[in-house]
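A protein chain is absent from this complex, but the other protein chains hold their places.
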Amino acid sequence: MRGPAGRRSPVHELAATVVPALALLVVLVVAILVITSLAGGYDAVAVMRAFWRGSFGSSDALLSSTLVRATPLILAGLAVAFAFRAGILNIGAEGQILAGAAAATTVALTLADRPAALVITAALVAGAAGGAAWALLPAILLRWFGVLDVISTIMMNFVALHGVGYLVRGPLQEVLGIYPQSSTLPDAVHLPMMVPGTRLHLGFALALVVSIALAVILRSTAAGFRIRVTGENPFAARIAGGIDVQRTGMRVFLMSGAIAGLAGAIEVLGVTFALYENLSPGFGYTAIAVALLGALDPVRVMLSGIFFGALEAGAGAMQRDAGVPSVLVSVIQAMIILGLLATAWWRAKRAAAPPPVPGASEGERLDEATAG
Amino acid sequence: MIDVAAPFLEATVRTATPLALAALGEMVAERAGVINIGVEGAIIAGAFGALVGAGAAGLGAGFALAIVAGCLVSMVFAVFVVALRADQIITGAAVTLLGLGLTGVLYRTMYGASGAALSIPTTGVLVIPVISELPWVGRALFAQPVTTYLLYALTPALAWWLYRTHAGLALRAVGESPDAARAAGVRPDRIRVAAMLFGGALAGLAGATLVLAQAGTFAEGMSAGRGFIAIAVVALGSWSPWRTLLAAVLFGAGFATQTLLQALGWDVPYQIFLALPYLLALAALAGAAGRARAPAALGRSN
Partner (left out) sequence: MNAPPALTLEHITKSFGPVRALASASLEVRRGTVHAVLGENGAGKSTLMRIAFGLLRPDAGRIRVDGVMRDHASSAAAIRSGLGMVHQHFTLVPTMTVAENVALGGRGRFDMRAARRIVDQLTLDTGLVLDPGALAGALPVGAQQRLEILKALAHRAHTLILDEPTAVLSPVEADELLAWLRRFADNGGAAVLITHKLREASAIADDVTVLRHGRTVLTGAIASLTEPMLVHAMLGAPPESDVPERAASGTRPASGDIVLRADGVTVSDDRGVPRLRDVTLELHRGEIVGIAGVEGAGQRELLRALAGRLVPRSGALRLPSHIGFVPGERQRDALALDMSLSENVALRGAGARRGWMRWRAIDARTRQLMKRFDVRAGSETQSARSLSGGNQQRLVLARELDGDPPPGLLVAENPVRGLDVRAMEDVLQRLLAARDAGMCIVTHASDLDEVLAIADRLFVCFDGRLTETAVDREAAGRAMVGAT
């Protein structure tokens, strides 16, 4: 599940890999929709029409629905992909999103009467810092205590959930003290809209910027190169490259948390305008699918985030207009991941190496000898 | 004091029961070196299976179909992880999505878009005479649905199996060092698949408990993260049967504290008690609270 070799021209690469992939995806989605319609007795044409109307069918659907929904998915997907690139299994984007949202809300409400640009900037920075802080403990546990990143990040997700639960019933609760949510942010500190008259906020542009920045870091900087080599082959990274693999992993972990935290901050400043417990309907988990479909490549993760945004937006309309349950999206997501895993296995099997030459490695490799 | 303590203890055990079931199954899989974050999917599948089975043919069928559904979901996981050598985490995430999505779609399709309240037979509380009269803990421990009693039998049985049979020894060895186990004539893949299916069956039972013993009905996403909590429970339980049971009780107590505090009228943020078990688990993993070491080969598909 790693990125491709080489650095072909980005445009060329996208054209070569995204188009057939997209075609396959569309076929898959249509197939699942048709099967569900037939099995459930829905009108397949109406289902499809509703799906299209909700996702790409109008500029309003695209701008106010699909792209708004895509924004946190892109950022969380980038967070997961970036970590995976270095071999870090960050399943904690969900918690980091919440931590970022909480930090951004706190800062925005505290500074509310300052100049808007300052408040927004400070809130975004606080969000990133909050997300990074939430990744700090798992990163420390992984580096110095050997605690599996998967287990610790899952736990941190729940700690974040309960932490936000406390905040919205305690120190951050709205002034009336009735609802489990924070006060609504004043209009001035909402993220500006990218297109007037729609709900598409500046956060989407920010997600694009982050995606391009990550692409540039990975492709063109020495630090990004270290990250890629560490993920591709930590042995060669250490022995041939002299790279401090552990330190690289730790930094990536924190940065991944920061990106997810930013997603949370943007969601608060651009969509919900207040902190809720269920601010994230599982963005952090969907992000895994987003990252994998994007082959862990930032630019393609952006496209895959838009695809998943459209999927969720379309599914909403499908449920409203045609009665097909929107959770169907989860099935589609699962099918995409499993399909990718099966494809990877199939490719690896076809490219299987010939049997090892005796004496090809120093000493006895019992594991290889007995595995066959 | 008794009037708040008894309901608190009862709620603790009630909440702990599905958690402990799922966690014991996950513990066995993890001892064999497989971390299955698809338990969530198996629990919700079990819950749905319980609904369908109980609605069609009564309680027994409900439990049976729950086990089958949990096993099926785990089988998908096992095929990808063992046969295709796919990454355990990614596969687990997909399996969770699959379980949540599929049950949601099937539920709406089979029982209507409104998801109207369904009437299915439920298992009541089974009161054990005499000992349920014990002060404080009597009703909490001995006036519970049947799955709780199953837990009482399962935990010692698992502990015995894991530490007192050669099969248990082989399973533990597979989780620590598959190559060494193979050299001793053990078949790691077979043991792992069996462990995953066992985990799926218990996750299915956990789902059945939610439906048949607690809610009395099904709701989309009613597993509510219990699969992921189970993974934390296993870590806090340091991968041993008895301690996993205790850890589940601790998590259950965390939830029950919420109502306890309300009953007492104390203004203490109950979320501290919800988050506390996770923090304890993290501390235990870091070695601050005794030895909690994951199986050495945990998470490695190859």
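Going in written order, the chains are labelled A and B, and every chain counts its residues from 1.
We take it that a contact is a pair of C-beta atoms (placed from the backbone, for glycine too) under 8 Å apart; a residue touches a chain by one contact, two chains touch by 3 or more.
Small disclaimer: the values here were computed from a predicted structure and weren't measured.
Touched by the hidden chain within the whole complex are the displayed chains A, B. Residue B:169 is the one among B:169, B:194 or B:246 that touches the chain missing from this view.
Note on the undisplayed chain: of the listed residues B:83, B:264 or B:296, the one touching it is B:296.
Checked against the hidden chain, the listed residues A:110, A:220, A:278 or A:343 yield one contact partner: A:220.
The omitted chain makes contact with chain A at the following residues, 2, 4-8, 219-222, 224-226, 228-229, 232-233, 235-237, 239-244, 354-366, 369-370. Counting the whole complex, the residues of chain B in touch with the unshown chain are 163-170, 172-173, 176-177, 179-181, 183-186, 293, 296.
Note that in this section only the chains that are shown with their structure count from here on.
One finds 28 Å separating the Cα centroids of chain A and chain B.
Partner chain B is touched in their complex by these residues of chain A: 1, 36, 39-40, 89, 91, 137, 141, 145, 147-148, 150-152, 154-159, 162-163, 165-166, 169-170, 285, 288-289, 292, 323, 325, 327-335, 337-338, 341-342, 344-345, 366-367, 370-371. Listing the residues of chain B that touch chain A in their complex gives 35, 37, 76, 80, 84-87, 89-91, 93-98, 100-102, 104-105, 107-109, 113, 179, 182-183, 220, 225, 228-229, 231-232, 235, 269, 271-272, 274-275, 278-279, 281-282, 285-287, 294, 298-299.
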